[in-house]
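Removed: one protein chain of the complex. Kept in place: all other protein chains.
And then subunit A:
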Amino acid sequence: MALFEQTIDQHSDFLGTLRHRFLDEDRKTALEAFALKGFPTKQDEEYKYTNLKEITEKNYNFFPTEEHHISREQLDALHLGEENFDRIVFINGKLHKEFSKISIGNAEFLSFNYALNDAAHKEVFDKYFNTIANKDLAFTNLNSAYCKFGFFLRVPKNVVIEKPIHVFYLSQNQEENTFYNTRNLLIVEEGAKVEIIESHHNLDESFVLTNSVTEIFTYQNAKTDWHKLQNDNDTSYLVDHTFAKQERDSLTTVNTFTFGGKLVRNNLDFIHNGENINSFMNGITIIGKDQLVDHHTAVHHNTPNCESYQNYKGIFKDRSHGVFNGKVFVNKIAQKTNAYQQNNNILLDEGASIDTKPQLEIFADDVKCSHGCTVGQLNADAMFYLRARGISKKEARALLLYAFANDAMQNIDIEPLKVKVSKLLAEKLEVSMEF
């Protein structure tokens, strides 16, 4: 049985595992909507360059074994090296408090499942859950039908969480291919501030498919930073859809650093609902072998006087394939919009390829929108400069690629994360140098 049939087949068993059932109807509706169209194919414009067949042809276990053999040392090895960061650790879908460390007391931080089961949260779920997620999308609907894992975080008015929170999703001790539907809900109230680092790790040889949906609400004068650190193994598939809605005078950043995973599809939607909003999207992708990484972004400029900045850098080795599709929609009332989009790519080997497509739909007449995409190779003069100083070809190449990618990490203000991204760059470029 392929994944599509399984999703229909397993749903009543899945509902049976839940304690709180108030979402049952919504879940069934979502599944029906999914079943009607099924998984997107290459005929679908949004999946023209990304073939999902290798994902959808496989069978998956929808109910991961909870038991695991992950040691504290193993977990520490995944750290960014900053001991005092808060962290929340999910293993095989389940929150493990003994591995987690939460020092914040003035915010509501719960596992998604716990929040769902708690009657006190019904109201907040009614207000936020699945309100900005697009209900026409296959993976989002599938997630709504099956979501159980993930976290819920509400940062109350004027609460500033200084330390970043690293959220780990680990999968281990699974004998079969496993399917996770992860759902995160983040509400950052007026004047509040929070910074999240999210990473997924498959520690088995069997395949993991993670279908993750995140809804972020950033209120007036609030600031949200979300860093996705994607460096999973070769038997991992990730389909992520993050929806970020912003109110006036707010700032939201989503950075996506992709170094691993067999097939990764990142969807990112920014929805503006007030004036003077700033949105930042940065991405660095370095992949090789026959990996595929696809970034689809969309900024919905619905209101005047807002700004959005997209800066995506891609480096592709071997036979890897990159996709970038960046959409900017400017509503006719969204005057004085300033939207900037840049996607630059370097292909290092003959077999590597990139499909890049900027897409601007502008209905207002007093706006500044710019976009640019490039595909190229390394500058020969720069290579000569470095080599003439005694730096070998391989190291010179790595230094220049680091320089190329660097401006997409300018606005990371977490030093250990910057160091980690730099280290991963060196690792992927097979050099042992420190940048």
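In the analysis below, a contact is a pair of C-beta atoms (placed from the backbone, for glycine too) under 8 Å apart; a residue touches a chain by one contact, two chains touch by 3 or more; residues count from 1.
Basically, contacts and distances are computed from a predicted model.
Only one chain is not pictured, and the protein name UniProt records for it, out of "Pilus assembly protein PilO", "ABC transporter permease", "Cysteine desulfurase" or "PPM-type phosphatase domain-containing protein", is "Cysteine desulfurase".
Contact with the undisplayed chain is limited, among A:Y60, A:F109 or A:Y402, to A:Y402.
Only one residue in the set A:T41, A:N59, A:T131 or A:S392 touches the chain that does not appear here, and it is A:S392. For subunit A, the residues touching the chain absent from view are 379-382, 384-393, 395-396, 399-400, 402-403, 405-407, 409, 433-435.
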